[in-house]
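All protein chains of the complex are present and in place, except for one that has been dropped.
A and B label the chains in the order they appear, each numbered from 1.
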Amino acid sequence: MVDNFLLLVQNPNFALDVVLNGLLAGAIFALAAYGMSLVWGVLNIVNIVQGELVVLGGYIAYAALSHGVPAYAALPVSALAMFAIGWGLYYTVIFRVVDKDLFISILATFGLSIVIQQLTNTIFGSDVRSFDTGLGSFYMLDGAVTVAWIKVIAFVLAMVSGGVLWLFLRHARLGQAIRATAQNPRAAHILGINTDRVYAMTYGLNGALCGAAGSLAVMAWTIHPYIGLPYTVRSFMIVVVAGLGNVGGVVVAGLSLGALENVAGFVLGAEYQIAFVFTLMVLILVWRNWRAARRRTYLS
Amino acid sequence: MSHTGNVVMKKLGLLAFAVCVGWAVSASADEAVSIRLGAAVSLSGKYSSNGVYTRNGYDLAVARINERGGVKVGDKTYKLEVVYYDDESTPARGAQLAERLIQQDGVKFLLGPYSSGLTEAMAPVTEKYGVPMVEANGAAVSLFQKGYKYLFAVLTTTDQYLKGAVEVAAARSADPSKLKVAMAFENDPFSQDVRAGVTADAKRFGMKIVIDDKLPPDLNDMSATLTKVKLLKPDLLIVSGHEKGAATAVRQMADQRVNVPMVAMTHCDSARIAETLGKSAEYVLCAAQWAPSLSYSDDLFGSASDYAALYEKTYNETAPYQAAESSAAVQVFADAFTRAGTLDPKAVRDALATTDIQSFYGPVRIDETGKNAGKPTILFQVQDGKYVVVYPEKWAEAKLRAPIPTWDKR
Partner (left out) sequence: MIDPVLDRLRKTPEWLVLVVLGLVSLAAPFIMPGLVTQLAFLWLMVVFAQTWDVLGGQLGYNSFGNVIFFGIGCYATAVMQRDSGLPYFDALTLGLLLSALLALVAALVFGAALLGIRGHYFAIATLGLGIAAGELAAGWDYIGAGSGMSLPLFPGELGSRELFFYFVMLAIAAVCFLTLRWLYGTRFGLAMNAIRDDEDKAEAMGLHTTAIKTVAWAISAVFLGLAGGVAGNMLGFIDPRDVAFSGATFGVWMVLMAILGGKGTLWGPVIGAIVFHITKELFWTYLLGWQRVALGVLIVLIVLFFPQGIMGWLADRRRARAGGAA
């Protein structure tokens, strides 16, 4: 462990490689987390099915790609399909959980996640999928830093999708309706906003974000029907750290998570990569609580 | 509210009734005209693709044997039949299902599950009940060191899987003790067992292990490990992590342009790296139990390549060795039934222990620990998009292409 750390310190070029590859992976986490934060903020639902939606989006993109759809079109195809699926999920299940306790939503979406996992396995088969776009990699610093172009593109697209959504929420009529509903659903309803439709749109948008994240994941990494949970848990963690409705926070938290994970994997060994992330999350929560408790003491 | 409640309560009542009936029925199911083999395979969860290969392999052999009239036991002929459950790739489920097969379904013979971990979970159960289990997908050495009397495998154990790769690397070097080895193994019983084998082999040649990472099963990004590989420049990189590990490693080595003179893996043929990842997969060495090009044959399936053709025709995909070994397990059972001349589990067990047959999958000679001591493992290399046997020499279809050229020359 210490040798690994020294190795990293003595070879800053390679350290850059570790951090960079982690950051790029973090962009996908951020994208998925952004959707989760949206749903959480607007519908007050913790969407445990998030990771499965990402994986499903990846399989849809893969199916499109293997039927001759060009790589640049696969993402929109998958995002559109996932928007429709999200919309459909809202009107079958999610609408029933909107006004319920948050805990109920966790369990209901967990149930959904099992169903979608299994259906993905049944429909698309259980093979590991990865689509090579053939774009190659760029390298610098004597080959110490090598990054696949597709990862860079994934990064840019993730950031752009996030940005577009941010603009949409800020300026578009529907976006404003979404924000109004998030702030006060009853008032929004009285003012003539069809909150049900807003919720459906929001959940659909979340689906689209997951579709985008999934299609980037299948082009830059690998996917498998049962690999959804890590995406869910990471999104969860990013939202918890960033706070609700904080786009910038989600991006920063997502990217840092990716980088930290990779550095931890390098220094501690891959077996402790995930353990590190979750221990960190628990510590952050304990620390937040401790800080909040201190503030409470000051007040009283 | 009260109406829905009423309906629910009625359903609960129905459910309770169904429980009683269901359990009673399954408990009383017994004597059938055919021989029932039980199998819990992974149809969902992390091993689901291999679970499907396993089931396909079993089904193919059962169908073939039944087409040929069945299995002769004494003066009677029986058809074979398999009772399946889904163990969901978790050992907790596997152990319970083994018991259920034996106790409730009255199965007297078990076919193995997929993976060493699940075999590990089921073996104590079959041992306890004296039910012979022939397994084709649990290759961990530790399984055969516990003194199990009812566990038989058509496999060569994991310590043999990548031995060839280490030996080839050593043979190509003037001084093997100068070689550096990097290892990245999934953190599950199978891969860790392969790791133990590789570690022992590397030690034998005095090689230095510079990286020893355990990959979490749900990790689809191993770039941290690969950066370490770039930095420490090993002469041999060995990866084992089922299909996910193989696909991820091949994909990311190309992306990160990781140059290693020799790369060896497990599960790359079933991960279909050559088909789906194209050029990135070239030169990779793959450990396998079996290949269609080997010159083994038997009466049931014909030659190894006949089997591969039949498999492809039936399931519309190339035959992975996981399916071949599973078919062989059924053949071993059939052979033991005939030789025992009875369906008494004890007698069948004794017959299994003295198994020594030739099959399309290769010789199966069960040794005193229950594993197959008669068959070597082989190494494929991906050459021009095909899996070509390169080791051992005796079976080699082509010469090994080594060392792997660096990425800027590929």
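Methods note: a contact is a pair of C-beta atoms (placed from the backbone, for glycine too) under 8 Å apart; a residue touches a chain by one contact, two chains touch by 3 or more.
Just so we're clear, the structure is a prediction, and the values are computed from it rather than from any experiment.
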Point to revise | Visible chains in contact with the missing one | key: A, B
Study note, to complete from the structure: Answer key for A:148, A:210 or A:274 versus the chain not shown reads A:274
Study note, to complete from the structure: Filtering A:29, A:124, A:236 or A:266 for touch with the omitted chain leaves A:236
Exercise for review: For the chain that's not shown, point to the residue among B:129, B:205, B:315 or B:395 touching it.
Suggested key: B:129
Study note, to complete from the structure: Only one of A:8, A:43 or A:97 touches the unshown chain, namely A:97
Study note, to complete from the structure: Which of A:108, A:145, A:223 or A:263 touches the missing chain? It is A:108
Practice item. Can you list, in ascending order, the chain A residues touching the missing chain? Key: 46, 93, 96-97, 100-104, 106-108, 110-119, 122, 229, 233, 236-237, 240, 269, 271-272, 274-275, 278-279, 281-282, 285-286, 288-290, 293
Practice item. State which residues belonging to chain B touch the missing partner chain. Key: 1-2, 4-6, 8-10, 12-13, 15-16, 18-19, 22-23, 26-27, 43-44, 84-86, 88-92, 95-96, 99-100, 103-104, 117, 120-121, 124-125, 127-130, 142, 146, 186-189, 191-193, 214, 216-217
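What we mean here is this: only the chains that are shown with their structure count from here on.
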Check your understanding: What is the distance in Å between the mean C-alpha positions of chain A and chain B?
Key -> 34
Check your understanding: Quick one: in the complex, what on chain A touches chain B?
Key -> 4, 7, 11, 14, 17-18, 21-22, 25, 117-118, 121, 125-132, 137, 139, 143-144, 146-148, 150-151, 217, 220-227, 229-230, 262-263, 265-266, 269-271, 273-274
Study note, to complete from the structure: Within their complex, chain B touches chain A through residues 44-46, 48-49, 51-52, 184, 187, 212-216, 218-225, 227-228, 230-232, 243-244, 247-248, 251-252, 254-258, 271-272, 276-278, 280
